[in-house]
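Before we start, here is the structure in question, set down as structure tokens.
One protein chain omitted, others in place.
Order of writing sets the labels: A and B. Residues in every chain begin at 1.
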Amino acid sequence: MNDSNLLLQMRDLKTYFFLDEGTVKAVDGADLEIKSCSTLGVVGESGCGKSVAARSILRIVAKGGKIVDGEIFFHHQLCDPGTDRRLSKTEEVIDLATLDPQSDKIRSIRGAEISMVFQEPMTSLSPVHTIGNQIGEVISLHQKLDPKHAREKAIDMLDRVGMPLPQRTIDRYPHELSGGMRQRAMIAMALSCHPSLLIADEPTTALDVTTEAQILTLMRQLQEELGMSIMFITHNLGVIAQMADRVAVMYLGRVVEDASVDALFYKPLHPYTQALLQSIPRLGIKKDRDQRLASISGSVPDPYNLPKGCPFHPRCAKRIPGVCDKEEPPQVEVDPGHKVRCVLYKQPA
Amino acid sequence: MLGYILRRVGIMIPTLFVISVLTFIIIQLPPGDFLTSYAASLRATGEVIDEAEMEVMRERYGLNQPIYVQYGKWIWGIISRGDWGQSMSLQMPVKDLIWQRMALSMVLSVVSLIVGWFIAIPLGVYSATHQYSKIDYLVTFISFVGIGTPSFLLGLVVMYIAMNFLGLSVGGLFSDAYILAPWSWDKVVDLLKHLWIPVSILAFNGTAGGLRTTRANLLDELNKPYVETARAKGLTEGRVIWKYPVRVALNPFFSTVGWELANLISGATLLSIVLNLQTEGPMLLNALTAQDMYLAGSFLLLLSVMTVVGTLFSDILLAWVDPRIRMT
Partner (left out) sequence: MTNQPKVPLDEEAKIEEKIAVATPATLMWWKFRKHKMAVISSVFLIIIYLVAIFSEFVSPYLPDETLARYKSAPPSVIRILDAEGRLHTPFVYLAGVTRDPETLRSIYTENKEVMYPVKLFTQGPAYKFWGLWETNIHLFGLDVPSEEQRVMILGADRVGRDMLTMTIYGARISLSIGLIGVFLSLSVGIVVGGISGFYGGAIDNFIQRAIEFIRSIPHIPLWMALSAALPLEWPVLKVYFAISLILSLVGWTSMARVVRGRFLAMREEDFILSARLSGSSEGRIILVHMVPSFLSYIIAILTLAVPYMILSETSLSFIGLGLRAPAVSWGVLLAEAQNVRSIALSPWVFWPAVAVISTVLAFNFLGDGLRDAADPYSR
């Protein structure tokens, strides 16, 4: 069920880190849109700013980082108490970028309306508290339930994420569970208050392929049940193909291409996206064609020493000297719902 | 959990036994025995004691028997009837002399430990979360000074200041009126009035060490992913810090309780000699110089027992606090 209602709109977000060695422009003018009940995949290399952008939404950017510009409009939705599904009706719009990171307002959103699941479940869960304690904490905090009911809800949630024997595992410590079970626990914790947006920062990167497949299926299923959106951050294009409805490709803090998942895979516009898709190893290529694995030349530049103009131009096969190194290309909507930042494309009349 | 406790207690008993042997041997190390030093001190005042008399006294005190017999009798006396022997220099049963002093030692050490923690932990947490702030520098400076200044020197300084600027004489744990008085509520109050000085001095050392450990451990933990998860759940910053990284950072802290206690006991012994407190320090010193075997040996044994029990306690505390330890 794909409502066309907007859930989150990030406009020209700039998050900089002010360090002794210099300023790192981790996110430098990023635009993202997430509709309700849909999945946005955010893909890019390490250092492209996708994780920082995610944390900027929740205002948990690491020390030294500040949002210097831009807006993050979040459409607060109510939750149907009967079905636990989010209603796709906007109650109010809040600009998250203006909130103080320690304010009550943002804290009421964290964990309840927008939740996050992290990459490494072993280190992302507290080693000295039971998972029941950690899940129950979120429930008690946001839903004001007494410990007995909170525990019941936690068990229920664990059951929903497919945790075997939830009444037993709830009293276990993270180091007593397997990797897949830990990630399920994390998901249970993140979804226990039925948020409207789940941010998943490389949730399956640390898991083996079988477990990964199970977790991904679980996430799609829960998305349906709870009517929520997912912002799925990964560098794995295969996962994107499976999970995302729309995809945003990031490079050096900017979104260089933004399209539906089909359009991205069948008609990639930005040279970076094209190079990314080319570099996926393909099975069955005949060896006698002597094709080496395509990779993108060069490497990600020193964050303190960024090139002028388009961030990708030093590594771009199609760059135009004199144009690409002068100014940043503006975002143009080439097809409906397909945006790209590249001088090769002009805004259609 | 219970199994862990029982195992540790089980190991403790042979440990105590070996320690009792060790302490007895150590006490016997000085050449001669009580009587030779007694005779020497008599000679210093001009009196002379002849060999025959010494032999009679040796017989009486059982000092002419082989060492293991003396040890056996001593240990058996302790286990069977709580008789710790006779103090030869003070001519009293040892058990009448040691218990009050050891109890006061315990009180002094434990109170200093707890006071030290109550100051070190909050300050250490603040220091770590507000790195490079003015308070952080101040706290770091104080902790360095505290580590570098031994408690007995601090005791001297405090006594000097109190005497010169406040006109107080700050030795002892009781005012003259209460030293020999039986225990009463007033006596306890008097004790408290005097206790805070040695406790502050001892706690200063403990605080300094605890501060550095807490700060360093917490700094390590603050960057870990689980802290970020807690924040993403919507908890207040205070709760994020205190419920998660502080809990983990305190683990190594708890594991050093036993060692801290031993250190405190050592420091307290020295401090009590300087400040002339009614704990075991001054009496132990005299007993050692006079070679009063049973008195010194009993003190040494009891101090070691305190240390072993303290270590046991800290191990149990650590297992209770850190579930990962319980598995081993």
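Observations on the structure shown:
By our rule, a contact is a pair of C-beta atoms (placed from the backbone, for glycine too) under 8 Å apart; a residue touches a chain by one contact, two chains touch by 3 or more.
All of these numbers come straight from a predicted model, not from anything done at the bench.
The residue touching the chain not shown here, chosen from B:35, B:98, B:128 or B:274, is B:274.
Residue-wise, the contact with the chain that is not shown comes from A:317, picked out of A:62, A:78, A:165 or A:317.
Where chain B meets the missing chain, the touching residues are 15, 18-19, 22-23, 26-27, 29-31, 144-145, 147-150, 152-153, 156-157, 159-160, 163-164, 259, 262-263, 265-267, 269-270, 273-274, 284-285, 288-289, 291, 296, 299-300, 303-304, 306-308, 311.
Definition applied: only the chains that are shown with their structure count from here on.
Centroid to centroid, with C-alpha atoms defining each point, chain A and chain B lie 56 Å apart. Against chain B, in their complex, chain A makes its touches with residues 58, 60, 102, 107-112, 115-116, 118, 120, 123-129, 137-138, 141-142, 173, 175, 186, 189.
Within the complex, the chain B residues that touch chain A are 224-226, 228-237, 243-244, 247-248, 251, 321-324.
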